[in-house]
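Next up is a structure, given as structure tokens.
Showing chain A:
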Amino acid sequence: MNGPMVAFACLAGLTLYSAWRVATAPQVTHAALFLAATFAGVAGLFFLLQADFLAAVQLLLYAGAVMTVVIFAIMLSEMREVESDARGWRSLLLSPRLGIVPLVGGVGLAAILLSAYHRAAPSWPLSPLPAAPDSTRFIAHALFHAYALPFEVASVLLLAAMIGAIILTRTEGGAKG
Partner candidate 1 sequence: MAGGKDATPDATGRGAAAGGNSVPMARPADSGSAGPTVAAGGQDAAVAPELPTPELETLRQVIARRLSHLEPDGATVGLPAFRVVRERLLETARQWRDAPEIGLEYLSCLSGVDYRDHIDVVYHVFSVAHPGRGAVLKVAAQKTGTAGPWLPSVTAVWPGAEWHEREVFDLLGVRFTDHPDLRRILLPEGFSGGYPLRRDFSDERVQRERKVRQR
Partner candidate 2 sequence: MNIYLAALLKVVGVLAFVLGNAFILIWAERKISGYMQRRYGPLRVGGPAGLLQSAADILKLMAKEDFVPGGADLWLWWLAPAVALVPAVLVYLVLPIGRSFVLQNLSIGLVFFASVTSFTLIGIFMAGWGSNNKYSLLGAMRAGAQLFSYEIPLILSTIGVVMLTGSLTLQRIVAAQANVWFVVPQIVGFLVFYVASLAELNRTPFDLAEAESELIAGYFTEYSGIRWAMFAVAEYSNLFTTSALAVTLFLGGWRPLPLLAFIPGWVWFVLKTYVLVFVGIWIRWTLPRVRIDQLMDLGWKFLFPVSVANVLVTALVLAVR
């Protein structure tokens, strides 16, 4: 058990726990904040992998910008308390908190991931790589040279999605407010 392992365990625990709570938190604001914690945990994992640019971007875009948007979406939308009528067997089976189906699904997924990791593990280098001198430069190179076309296509796709969202949510007879 060395330092990075401890850090990894903490970050992984934080990420997994808050991801679980995103789904199970009874209040939507709590869910949003757990989502932020998840993002932060993932950013920490990126740091551990010495992908510091990715980590920073993860924090900046997801924990910063996306979270702001999520919070605003929560505040601006018409929130109504929804009383869950799922009691009894339905909640036993399906409720994210104590449901059997999500539990089984989660455990199964974890098992699959772990077995996959075990199969693939030997091919992964376990000794630390020499730190990339400037990971930003590599990412930039990859994005703007090797994968320039997919990058641009993706951005066009996102633009189309954004315009589509605006059109879909526009109210009839001009936007009000």
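Assorted remarks:
The criterion applied here is as follows: contacts are C-beta pairs under 8 Å (C-beta built on N, C-alpha and C of every residue); 3 or more make two chains touch, one makes a residue touch a chain; residues count from 1.
These made the cut because all candidates are chains of the complex that A comes from, given by their letters.
What you see is a predicted model; the values in this text were computed from it and never measured.
Comparing candidates 1 or 2 against chain A, the one that touches it in this complex is 2.
Residues of chain A that touch candidate 2 in their complex: 3, 27, 29-30, 33, 36, 40, 43, 52-53, 55-60, 63-65, 67-68, 71-72, 75, 133-136.
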